[in-house]
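Here the structure is laid out as structure tokens; the discussion comes afterwards.
Here the complex is missing a single protein chain, while all its other protein chains stay put.
Lettered A and B in written order, each chain numbered from 1.
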Amino acid sequence: MRFPRLPCPALLLLICGVHAGWLHAQQWGGELRLCLHSEPRTLNPALVDDDASETVRYLTGGVLVRVNRVTERIEPELAVSWKQQDAGRTLVFRLREGVRFSDGTPFTAEDVVHTIAVLTDPNVHSPTGDALRTEHGAARAVARGPFEAAVTFPDPMAGALRLFDQIAMVSRRSPLKERAVLGPFRLPEHRPGSDLLLERNPYYWKSDGARRLPYLDAVRLEIVPNRELEALRFRQGHIHAITGVDPEIFGQLAGARDLGPSLEGEQMWFNQTGSVTPYKRAWFASRRFRNAISFAIRRADLCRIVYRGHAAPGIGPFPPANLFWFNRSLHPRDFDAAAARRLLAEDGFRSSGQGLADRDGHPVEFSVITNAGNRARERMAAMIQQDLAALGIRVTVAPLDFASLIDRITRTFRYEACLLGMNNVDLDPNGQMNVWLSSAANHQWSPSQPAPASPWEAEIDRLMRQQAATPDDRRRKALFDRVQQIVWEEEPFLYLVNRNALVAISPRLRNAEPAVLSPQVVWNVERLWLAPGT
Amino acid sequence: MPRAALAALAAWLLLLAAAPLVAPHPYQEQYRDAPNAPASRRFPLGTDPLGRDRLSRMLFGARLSLACAPAAAALSGFLALLLALAGGFGGRPAERTVAMLADLFLSLPWLFALVAARAALPLDAPPAAAVAVTFGLLGGLGWAGPCRILMAAVARHRQAEFVLAAEAAGCARWRIAAVHVTPHLWKLAAAQFLVTVPAFLLAEANLGLLGLGVPEPLASLGGMLRDLEDLASIVQHPLVLAPALLLIALAGLFHCAVSADESQV
Partner (left out) sequence: MTSRSLARQVACRLAIWAGLLAASGLLAAALVRLAPGFDADDRLLDARLAPESREAIVRERAAHSDVLAYYTDYLGRLARGDLGRSVSLGRPVNELLRERLPGSVGSALAGLGLAWAVSLAAVAVLEFRPSRWLERPAAVTAAALLCVPAAVSALACVHLGAAAPTALAMVLLPRIFRYARNVAAAARRAPHVLAATGCGLRPGRILSYHVIAPAWPELAALGGVSVSMAAGALIPVESLCGSPGVGQLVWQAALSRDLPVLVNVTLLITAFTTGANLLSDAARAVRES
């Protein structure tokens, strides 16, 4: 019997490989094209304070530790290991050896010391620098050897390690100063107004076997403020990914993906400062009033109609996407007209012929400001207007241009209610200290209070200070869970929706694992590659 | 033909004036079970993204826009004519002053004056007040361009023989300006009006981007035209074009009625 002749094993492997995708190995080279929505305000990593600059910093900067955008855990990057000393005041980093900046200058502990010194310079005012400061002074770094750096904080700072995800190392000795970088790309060319071209960093320390990463030769960031134009360029294949796709065009973009709840949400709050008419201030200061308004808003409709289902009802300051810190016992307030009416009745509000009135006969009406030009917010305001009209409350929607809006909510306080979205960049509650401390300027409903105006605000102050001073993460979580519980009960912010993260990725872009944390698509840029094609 | 155009225009304007009686639904009511609905018996032109009946919003919006924009255009036209005549008949210094003022008005960023006016209004001002302020300011600020063109025409007509004859007969300057020269400016003024009405209508929509437009829940034609900016969705929801088509139809009828005799020699 003759056995059939088997094909040559190599040929067999080839066939299997083609089917198994083995031959679709990473392609080296190519230029990734993305859009920025505004011109970066600065290219100096120490001064970054806007989204576009932050994207450039992410792509070019090298950091000591990296928060993995998918697992939200801290991973070693330029620091191979670290330890805490001195009751949480000092972080000692053991640095990776043999790393060089993009112009060949070696990276040592002296550069870490220099970077921290630049950030904590009193003339430098940036969020990254301010995060290294407390009331008692700024962090200081010393080199304990060529590859060991110790950073000491004046007070034990809980969650200090994750700050280093935002601190891009700057060279002390390089003649290029802050333009010498440690990230996968470097910045040689900037055509202002049009685009930024980032080129491969020839000295990047990560490698894929024998060759240095990144796979891509370059990243071109086009400055396109208009979302319509960005979507058009994506459809035409000129750009390879979009972050923050508009829910209205989501269905029309091939390659669009809904990643689930993001960290971003929209919320409404009432002005509780002295600038409001006294009888209205009394309404806004009442928990029952705020809860009633919250019960009367149909959050499900907001998610379904304004966001086309790509959002979930808002719950609290941290959405479920914040895996560690979100308080899982909390749920969104469902629409409940009966509960709203009951709460209002308990507070002395009565229905009259013309609508709802308080116990002194003032008709219940207020204005809501929001930023004009943001269609989602304008629509949500219109829907809330109708929802509250059902209770007899007359709401005036007043969209304002952004500068006027900020003027009113930070300086003059001439407004009654505001609808705005807050972007959480930081997973850690310490990033929101200035929102929850009653004495702080971002305590939006009543900022910079000399003393807490209510017992629950005093309680939140106490809890936030306590969690900031506690090194143990589980104890901190228990404390912050209690803060979230109080916020859910008192509702100084009415959390309306928690938006989903919507991205669009071209089929040519491979290895993309889009995550909910920013930068959503390019967080693993050194491992992204482009398949050949048009 | 011009009579037909005028008749059609009059019919439309009557329909719009009767919007509260004719509209099938309240313009502000959101039917949340049917956002972006296609045309149906319940909603003849479908609904907008918030589920509001498009036909009702179009009727009320057109009523508001076509009441306010022509009024603002008339105001700017009147100011332009007045200043052009003052400049034309006031001598060289007056002419230069008016020209300079017009140039200044054309160059300054009046946007900020509009924003300041909005800030001066209380936040809970009735929508009518916000609309009146917006269109009033548009009318009060929009005279500069037309004025320049009218001034050139006035300067030309001032040299005409009949004006010289009237001056020689002892006619007062204001009378010459009002009775003898103004009728010759009618065509230019008409052109200016035709151009300015849609411009103000669209300007109101653009001002909406700065919070100066017509506030919710009022409908305005300009505001509905802003929805056209999402060009890709026009393919999915072609009824978004309805307000634009209405405006084009009305503007076209108006242009036809006014430019009737140009074809006659």
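Observations
Here is the rule we go by: a residue touches a chain if its C-beta (ideal position, glycine included) is under 8 Å from a C-beta of that chain, and two chains touch if they have at least 3 such contacts.
Every value quoted in this text rests on a predicted model; they were computed, and no experiment measured them.
Set against the missing chain, the residues B:Ala34, B:Ala71, B:Ala94 or B:Ile149 yield one that touches it, B:Ile149. Within the whole complex, the absent chain has one touching residue among B:Leu188, B:Leu207 or B:Ala242, and that is B:Leu188. From the options B:Val131, B:Leu207, B:Leu225 or B:Ala242, the residue with contact to the unseen chain in the full assembly is B:Leu225.
Residues touching the missing chain, restricted to subunit B, are 1, 96, 99-100, 102-104, 106-113, 115-116, 119, 145, 148-149, 151-153, 155-156, 159, 184, 187-188, 190-192, 194-195, 198-199, 201-202, 205-206, 225-226, 228-229, 231, 244, 247-248, 251-252, 254-256, 259, 261-265 (touch as defined at the top).
Seen from subunit A, the chain kept out of the figure touches residues 38-39, 41-42, 49-50, 122, 125-131, 133, 192-194, 222-226, 228-229, 232, 401-408, 410-412, 425-426, 431-435, 440-442.
Here is the rule we use: only the chains that are shown with their structure count from here on.
Listed in rising order, the residues of subunit A touching subunit B in the complex are 228, 231-232, 248-249, 252, 298, 301, 304-306, 365-367, 369, 372-373, 378-379, 381-383, 385-386, 396-401, 404, 414-416. For subunit B in complex with subunit A, the touching residues are 28-30, 32, 35, 49-51, 115, 118-119, 123-125, 208-211, 215-217, 229-233, 236.
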